[in-house]
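See below for the structure under consideration.
Left out: one protein chain. Kept in place: all the others.
And then subunit A:
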């Protein structure tokens, strides 16, 4: 009996040894996941956070100038730097991992529609804790959107809100606190990436529910489904409700930023999928190259091409929309629904086909299999 066990173990060992020697003699066929993680961290995630941090610094100084001398010029400059930072934000929203996840960063930066009642309450009482969940819809980019575009009906009145209105000091303080909070949160997340998390992230190469690839894949798909598909298009277009809800678009008060932001969000998704570096046009290891590698084994469909084609299709459809998605919904919602349908097609490719090819669990179901 024992002899047999030893014998079969020996046989298995031989089998492994043989296959290993075969391997060293020729092809290296294993996909380098660490290279993918390194590309993600060093060329995409950290540069995007650095850019956002820089944009928020610009936003802060624009805010400071506005607070010092509130006039149309400083307001315009402030709005411009808000939009720049908001565009950059689209490239980091999907990275809801580690510090960002622990600090509820995503929800403190971009929960919309923003809640005007909560904002006004905070301004009136002057006592608020931005960190609590109840304030998620009273902070971040959407709240600043309201403060810069929605607090009054026109620019003159808006400027009055920060100059002559009875509560102008409270308004100014709130605007200022909002932007300071966004910057300090971003600094925390960025510093964690550069000082601690980067190495841990890059070295976690296994295929388990808590490994980097799996977590970030989940984040990526979650962002695509929720952040891009549902929040920017599905919910305002009334896909999940009986009637369209055009006031639920992103950057509702600024009127013409919603489409720009949506296009940036889509670009962020596609760039990440293709492993394109944030600051250059160099492509590194990515979902796309991983799928191409797996395809050499399974000889299936060329998924990365199909996904890219579908995302391009989405872009074409979005480009046909009005700059103000809220207006688009009011005038011709069918075009919004078309975008949604195209987005949904890519959900199938990403969530079903890509996940199946990579054999990654999309959620944290840890029950037994057969």
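Here is the rule we use: a contact is a pair of C-beta atoms (placed from the backbone, for glycine too) under 8 Å apart; a residue touches a chain by one contact, two chains touch by 3 or more; residues count from 1.
By our rule, contacts and distances are computed from a predicted model.
*Asks:* So one subunit is absent here. Using its UniProt record, which name fits best from "Aspartate carbamoyltransferase", "HTTM domain-containing protein", "Putative aldouronate transport system permease protein" or "Nucleoside ABC transporter membrane protein"?
*Replies:* From the listed options "Aspartate carbamoyltransferase", "HTTM domain-containing protein", "Putative aldouronate transport system permease protein" or "Nucleoside ABC transporter membrane protein", the omitted chain resolves to "HTTM domain-containing protein".
*Asks:* Quick one: which of A:99, A:315 or A:351 touches the chain that's been left out?
*Replies:* Considering the complete complex, A:351 is the one touching the chain left out.
*Asks:* From the list A:207, A:279 or A:319, which touches the chain that is not on show?
*Replies:* In the complete complex, the chain left out is touched by residue A:207.
*Asks:* Please give every residue of subunit A in contact with the chain that is not shown.
*Replies:* Given the touch definition above, subunit A has residues 1, 4-5, 8, 12, 16, 19-20, 23, 29-31, 33, 205-208, 211, 234, 238-242, 294, 297-298, 300-301, 303, 306, 344, 347-349, 351-353, 355-360, 362-370 touching the missing chain.
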